[in-house]
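Please see the structure below; I have some questions.
Every protein chain of the complex appears in place save one, which is left out.
Chains here go by letter, A and B, matching the order in which they are written, and residues are numbered from 1 within each.
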Amino acid sequence: MDDCVNEEILRIEGLRKKYREGDVLNRIDFTVKKGEFLSILGSSGCGKTTLLRILIGLLRPDEGKVLKDGQDITYSRPDRRGMGIVFQNYALFENMTVLGNVEYALKVKKETRDIARETAEKMLEAVGLTEYAGKMPRALSGGQQQRVAIARTLALHPDIILFDEPMSALDVSTRILLRGELKKIQATFGTTMIYVTHDQEEAFAMSDRIMILHEGYICQLDTPEEICKHPADEYVQTFVLDNLRAKIDSLSKFAKEMQNGSEQ
Amino acid sequence: MSDTATAKRVRFERKTIIHVIFLVFFALSVLAPLFTMLFHMTGEGMRSVFSSPLFLPALKNSVLTALTATVISELLALAAAYAVERSGVRATSLWSVIFVIPMLIPSISHAFGIISLFGNNGFITKLFHSNGSIYGFWGIVLGSVMYSFPVAFMMISGILRYEDSMQYKAARVLGIPFWRRMTAITFPFLRKTLITTFFAVFTMIVTDYGVPLAIGGKAGTLSTLMYNTAVANVNYDNGSVIGAILLVPAVIAFVADVAFPEKNQSGFVTEGVETNSKHWVKAISYAFCVLVSVFVLLPILAFCFMSFAAKYPVDMTFTFSHITDTISRGAGELLLYSLLYSFLVALFGTVIAFLCAYATARLRGKISRFVHLFAIMSMAIPGIVLGLSYLLFFNKSFLYGTIFIVVLVNTIHFFSSPYLMMYNSLSKVNESLEDVGASLGISRWKLVLSVIVPKVLYTLLEMFVYFFVNSMMTISAISFLAPPAPKSVALMINQFESQLLMESAAFVSLLILAVNVIVKGMLIIYRRIRSRRGDE
Partner (left out) sequence: MKKIIRRLAAIALSLAMVVPVAALSACGNDGKIVIWTSGEDYKNNYYLTKVREKFPDYKIELEYMNSSTIAAKVLAEGEKCTADIIASEEYGYLYKCEEQLAELPDFDFSVYLDEIVAEGKKFTPEVKNGGCIIINPDVLEEKGLDAPTTYDDLLDAKYKGLISMPNPASSGTGYMFLRQLTNEWGEDEAFTWFEGLAENVLQFTSSGSGPVNALKQGEVAIGLGMTSQAVQEKNGGVNLDIVFFEEGSPYGMYGNAVLKKSANKKGVMDVFNYLATELCRGVNELYFPDQIFKDFAPELEGFPTNIPYGNMKNDTLAEKERLLAKWTIA
């Protein structure tokens, strides 16, 4: 997939956003290719969530444009962009069943009952929750709830899904499981995914390309391999690569141990 | 740069408009009436009030009775809250329910309750052949304690219930003794609550005229002076002056509350404090709970006897004559009227308070803080002051003398508590729901109605009940506005007070209690069913 896509789906030009507190996005320009998995990596306060909210249309930039398939969507409504968003806290409709959560938006969009039901069931199947359709969200684990949220977004067939640190409330094993499922969903539906995270490991494990954001500037936007080979600046080197290396190193001795163990 | 500036100006956010609407609403319903009253003060009025020989004794009485009653009330509430929440006694919910029963009848009824027990002809006076008089200072104190105790109890027990257990576990492991744990952990934890409660209870007592009117004997207070001046003698000039004085403690309480926000509120409770205390603590707690319950229930029992006995406490022959008398005086009709307007207050109040809380909790913006401040400000305005303000502000408008004004004044008077209930509930609801809704094409209205309202349904019912119960029993603001419109059943008690028709007052108090117990009971039953279903 890495090489088959070159068609551009999203183009961001000269984006700028200022807050009173000083949280800033500064002249952000980049493009997103159709079907790619792009991570936006940065520590808290770097502007990554602000950028995401501008992309989905929950926030308006002070300057700059968001173009999708060549059309200016900077000021269009969030639900008219062909995008979906998944939040860290799931934000499920707790008074509805799992199935109800997924089909609700379809019903509001005046889909017929049968089509809504059929689509919702298909989406639940895609995230592996068919048997939970009749359950209430609070009966589900965190990982399952997040999959409901993904199914809910998928049901509207978005071209792009935005993720706002979707796994930071989940435990490690669930995260690793869910990573695989996200990639599977992407393969099935061909959806473009933009994934905000502060976790280097996550970004490097999942992404086609990674954008490293720091204090409102893009430090580097490239494939994980390229970033490893040619870190753009000091920040990328220390806060991204060194951290990642430290993580790998701290575990590498166990890798040896494990190997030794199996040899004996 | 300049074109973005204009773009910003043109793009007036919808939430800002909503906030401005609420600001205008509060300006019209709170500020304008209040300033009308304040500007109504004249030099002449001030001279006449301050030079009256009744003024200084009333001021002194007000301060002394309110201080004494507040201290007693708060200590009792602290002890009761500790007994219920921490000592490990059983039937905690039963005690909690009993302790708040006095909240369901008008303040003036408590005075009659005290008279029925400790008056010259009271049940307990007769029983012990005691000779001291309850009228005056101690009568006011006792009556005020009766009706403010539940409020103090709820405030303190609410905080105790949500204290984290970690420190106690640590202290116990370290072998720190009981009293030391109390002084080192519990009291510091409660400090802010105790201060807030003190101000709230003091304000509540000092601005209430019901208790001192009925049991004050010759001891007048500022509130009875205000009532006699402005309600009975229709002297609004002097009434405004006293009203302005009564605003002072309320404003101090309000500023204290806003200036020192609750620190414990955001605290994360991992586990409630365990309640396995020593046997003697438990024994004392049981005794205390029983004692308080007896004091709470005795006046109500006395009301029953007064209503149904031929001549309480001498001739206990069963009779309906007091009841038929009271009904012939119009109790039935006024009860219906009270039910109607309390229902309207509850409906209107709940809707407005919900919308307002939604606007401040989930549509945060530049001016939402001011809306929030306005919304909790109504708490600071004593009912009689609000009543006089409304009378002066609205008496030339077409609204005057209609049920609208009664509904509006009660909505404002009782606004802040239900507003805060909803504000807290909505603040806890998942913050991303609206964003998800927007991305899925679900309109905000639809999302609020179909997702958020079900989520806070219980709080909505709680608010409804709060508005209803308080409207049923209020005699403060409405005493200024009721006569042109039909009166309320609670205000009948004032009339019975002036004629000393104790039996009728007792029966009407029981009527109000019955209605409020039913309404509150339905809420409790609903909560039980819900928690059994596991909704909570």
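In this section, a residue touches a chain if its C-beta (ideal position, glycine included) is under 8 Å from a C-beta of that chain, and two chains touch if they have at least 3 such contacts.
Here the structure is a predicted model, which is why all the values come from computation and not from measurement.
In the complete complex, the hidden chain is touched by one of B:Lys218, B:His279 or B:Arg533, namely B:Lys218.
Although one chain is not drawn, the whole complex shows that of B:Leu94, B:Met316 or B:Leu449 it is B:Leu449 that touches it. Those residues of subunit B that touch the chain absent from the view are 52-54, 115, 119-121, 133, 135, 216-218, 220, 228, 231-236, 311, 314, 328-329, 340-341, 343-344, 347-348, 351, 395, 400-404, 449-450, 453-454, 457, 483-487, 495, 497-502.
Definition applied: only the chains that are shown with their structure count from here on.
On subunit A, the positions that touch subunit B within their shared complex are 53, 56-58, 60, 62-63, 77-80, 83-85, 87-96, 104-105, 108-109, 149, 152-153, 156. Residue ranges of subunit B in contact with subunit A, taken from their complex: 4, 11, 430-433, 435-436, 438-443, 446, 450-451, 454-455.
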